[in-house]
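Excluded from the complex is one protein chain; the other protein chains are retained at their positions.
The first chain written gets the first letter, and so on, giving A and B; residue counts start at 1 in each chain.
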Amino acid sequence: MQLLNTLLIGITAGSIYSLMAIAFVLVWRSTRVVNFAQAGMALLSTYFGYEAVSRLGSFWIALPVAMIGGALFAALVELVLMRLLVKHASSGPIAGVAPIIATLGLLGVIRSVISMIWGGQDLRIVAPISNNGFTINGSTLVFSPLKLLVLVVVVVLLILLSILFQKTNLGLALRASAHAPEIARLSGVRVDSVRTLGWALAGAAGAVAGLFQTVNGNGNFSPDSIDFSLLLVSGFIAAVIGGLDSLLGAVLGGLFLGISISFVLMYISSGLFFIAPFVILLIVLFVRPQGIIGVKAGRRA
Amino acid sequence: MHKSKKQSTHLPLFILGGIVLVILSGIVDELRVYQGATIAVYVIAISSIILLTGYSGQVSLGHGALMAVGAYAAAVLRAEFNVPIILCFIAAVLAAAVGGTLLGAAAARLSGPYLAGTTLALAIGLPSLANQFPILGGEQGLAFDVGFPPLALGEDFTQYKWYFWIAALAALISMWSVRNILNSAYGRSWRAGRGNEVAAQLAGINTARSKVLAFTISAGIAGLAGALLAMTIGTVSPSAFPLALSFSLLTGAVLSGISTLGGVIIGSVVLVAIPEIADVVAHRLGSSESVTTNLPGLIVSGLLILTVLFVPNGPVEQHRARKAKHEAAHNSTKK
Partner (left out) sequence: MKALQRRTLLTATAVLATVGLAVTALPAQAAEVGVTASQIKLGMTLPMTGTASLGYNKIPGAAKAYFDYLNANGGINGRKITLVVKDDRYVPTEAVAKTNELILKDKVMALLAPLGTANVKAVATSVNPARRGVPVLFVNTGFSGFADTKKYPTTYTVLPSYIMEAKIMGEYIKENFAGKKIGLLYQDDDFGIDALAGFKTAGVNFAVKVPYASGSQSAASAAGWITKFKAAEADVVILFGVSSATSAMLGTAAQLGYKPQWMLGSVGGDATTIKLTGVPAGVLYNAIGFSPVPATTDMTDEYVKFFSDIYAKAVPGSAFDLNVLLGMNTAFMTAQALKAAGPNPTRKSLMAAIDSKGATFASSALVPAGYSKTSHVGLTGYWVGKYAPTGDLAPIGGTYVTYTTDSGSGPVVKSTYKRPAMPAKGLPN
């Protein structure tokens, strides 16, 4: 029972990390940037969702609102910040680290502005369906309809994005712009718009991660929620474990991270919360430097 | 400007700087002396980032953790074994350098965002380890006491002035060392590797080893900064090395100009001054409490973005680049 529950805890946590990892991968594939503001954007989208819930009263309306809000904001960031960055900071010693620094700065700006607008206190979004655990043979599992929903959403999102990337012309353009922007440009792909779209998709995925992370907890969130710092670090680590370039890898990486952290906390010590992800990441990097799914040269972007 | 003096180590310049600082510390009030000590600590820490990121092209979001390694090494030796203070500082450098070598060995296999992410996870994870080992004093931390200023300096010589003298001396020594390391063959190999790794390898530079070395030296300097930071607050505790510290250092380095060691003072002063400036601005505007408390964070982050966008390689480098452009234009018209 304890073993099963440990696994279930890991799967639920991991599926939310997966959502975040998908966001990281989408941005990375479109612009070769790791967006350290991703968790900040997810937080902002969660506030959009909160406003929608409190005005319209339904989580199911709030979810698309947050996704659209998150997508628009991410697109705006790409259009303004990232393009300026490419224009001004793509040469000299700064070039390699400029995107990292700029997105970290953005994270700080988002956090401060949210605190100024909504204040620092906890706000609350109530889960749309029950989070009470399923009961089998009189004992309650750490798995509920809500947690099942989170899993389903991850799978659906993965399938939809895979179809988009593999089966549509737009997907072809997305892949072409990521791997060979110059050739793509020559063959008539509007590379710049496609990049913006990549960011927008990531913003929407981040919004889903933010909302579900919130309701899957106790529904509370604030500008300083640890849940969102956790999303940043764990989502990124999950993406790296998955190879940073693959959507399926992101999902598997998220689940792997979630489950391994859950087992460490249960069977070694629950005090190792902050150091466990680092150790897991190091082990993965040494054992399988190209990630679970990923090409050999992946680490040397 | 001083191209002809390339061989010189600029030692007299640093000695002169020291004399100016000593005189300065006698004029300003105690609060400014304390802030001066903090600035000196930042100067050291930021120069370690500049060496690593600006010269060797590796990014670290985990230098706060390396500072913690140095600080804990110094504090444990002081508290448990009563080691002389100068040796504590040396131990801080060595301990952090060992940590840096390990991290650097891992880092040599990673680049860009991977390295950033790994060091980020380190910055979050490492300080919390202090709670797992009782000798490290847990959350409340260990005392780190460098002792009172020598009586020979007089009765009025405050503790903070003593901190300032120690920190300023350490800053001058480490700046001088960093400057000379950067002008050495190592420094040149880093710059070569940063520009084009393949070309550097063809030129016979072992880029992997050169990168690890950069990490080792940078970490050692960060360790010294960590021990000095612990000195200024009298204790070492996990909460003194939050993720925000690592971010601040990177911010300071960017504001200084990521590859201009001379600009390091700009970044350090700005980091210390921003909260005070934000305070004044907030009071002028008479804004609400939620705005007032979040203004410093907004200014730091906003400044970071603006600098990266508009003065990406720092004010000093920018000026130099403009001048070079100007001269090039001048020369071409001559021809």
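Just a few scattered comments:
Just so it is clear, a contact is a pair of C-beta atoms (placed from the backbone, for glycine too) under 8 Å apart; a residue touches a chain by one contact, two chains touch by 3 or more.
Note that the coordinates shown come from a computational prediction; the quantities given were computed from them, not determined experimentally.
Across A:177, A:222, A:246 or A:260, the single residue that touches the chain missing here is A:222. For the options B:242, B:262 or B:302, the residue in contact with the chain missing from this view is B:242. Within the set A:18, A:45, A:115 or A:246, the residue that contacts the chain not displayed is A:115. Contact with the undisplayed chain is limited, among B:57, B:70, B:99 or B:141, to B:141. Remark: the residues of chain B touching the chain excluded from display are 29-31, 34-35, 38, 128, 131-132, 138-141, 143, 145, 159, 229, 232-235, 237-240, 242, 244-245, 275-276, 289, 293-294, 296-297. Residues 1-2, 5-6, 9, 12-13, 115, 120-122, 124, 126, 131-133, 135, 140, 142, 144, 216-220, 222-224, 226-227, 229-230, 262, 265-266, 269-274 are the ones on chain A that touch the missing chain.
To be clear about the criterion, only the chains that are shown with their structure count from here on.
Taken together, the chain B residues at the contact with chain A in this complex read 53-55, 57, 59, 61, 106, 109-114, 116-118, 120-122, 124-126, 128-129, 131-132, 194, 243, 247, 250-251, 254, 258-259, 290-291, 293-295, 297-298, 300-302, 304-305, 308-310, 312-313, 317, 321. Considering their complex, residues 28, 33-34, 36, 81, 84-85, 88-89, 92-94, 96-98, 100-102, 104-109, 111-113, 115-116, 119-120, 229, 233, 236-237, 240, 244, 271-279, 281-282, 285-286, 289, 299-301 of chain A touch chain B.
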